[in-house]
Every structure is written in C-alpha cells, then in structure tokens.
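Note that this complex is displayed minus one protein chain, with the remaining chains in position.
Up next is subunit A:
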Amino acid sequence: MTEFRIDNISHVVIFTTQSYLSQANDSARKQTKVGHKCEVVIMPNTIDEARQILTRQPLGSGVLIYGEEDSSQVIEHLALSAGFSKHEIWINKSSVDNMRGFCSQCHLINEISSFEFFECENCHIKLQPSNHYSTYHRAYLAYPVIN
C-alpha cells in the first residue's frame, strides 16, 4: 500500500466509513505521533456537510480518505473543488488490485496490479503505466512499449 506523503502538510483530515474506522484511527495515531494535527470524520451524509468540513481546513492541509470507491470519489472531487491539490489528497486502497491503467491507444481502462508492464485487454498492445494520474478517469496513463 502506498504511504501517504505528508512532507509539507501539518494538518490532516481523515474521512472514513464505519467499516474502515479502525484503520483510519491507526493512521490518525501515526500522524499525531509525528506532530501533525489530525481530525477523523465519519463520512458525512450530505455533500454540503462534506464540503463545509473541507473548506474550513487550514491552508496546507491534507485529506486522507478511507472508504468504498464511490464515496471516496465524491470526497476527492469535493476536496479538489475546495482547493486541495491532487498531491494533498490520498485515497486508501485496501489492496493494489483496483489500480487502473488508461490505454493511450484505445482508451480502455484496464485493472492492473502494479506499475509493471501490462497488456491492454482490448487492443493487446504492451503498455507501461506512467506516473501521470487522471483524477477524472481515476487511472494512470499507460504508454505503448516500443520493441
């Protein structure tokens, strides 16, 4: 699992669903130990409530999201529109199975398990995932491997 990078972040708000609460609390304890302020929030019921929580965060905060894909995506989009940069938002993935690679040839989004080469399920071209991540497609852009 990728570690949340908090080099330039002094305050972290953690959104979590009930089912991930213990992981979120563990993470909060870790952040607090290294001197960061942490706030754990149970995934709000309404978008307005989530937006209010995000917009009241101090400048330079980070967002950690523990939850299922749909709710995580909503919080991520709200955080981006509140002014967080994509480098300040981290979505917990309980495994790397749901990483996605965007085929630059046919645009199919493939499920991938690592940043290793993979073959596109549609056009069968060999692809290398790049570090360019699309928040819109929630996938890493993958380029064809020549030779």
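By our rule, contacts are C-beta pairs under 8 Å (C-beta built on N, C-alpha and C of every residue); 3 or more make two chains touch, one makes a residue touch a chain; residues count from 1.
In this section, contacts and distances are computed from a predicted model.
Remark: of the listed names "Sarcosine oxidase subunit gamma", "ABC transporter permease", "MaoC family dehydratase" or "Oxidoreductase", the one matching the undisplayed chain in UniProt is "Oxidoreductase". Touch with the chain that is not drawn comes from one residue among A:I14, A:C38, A:L54 or A:C120, which is A:L54. For subunit A, the list of residues touching the undisplayed chain reads 8-11, 54-61, 82-85.
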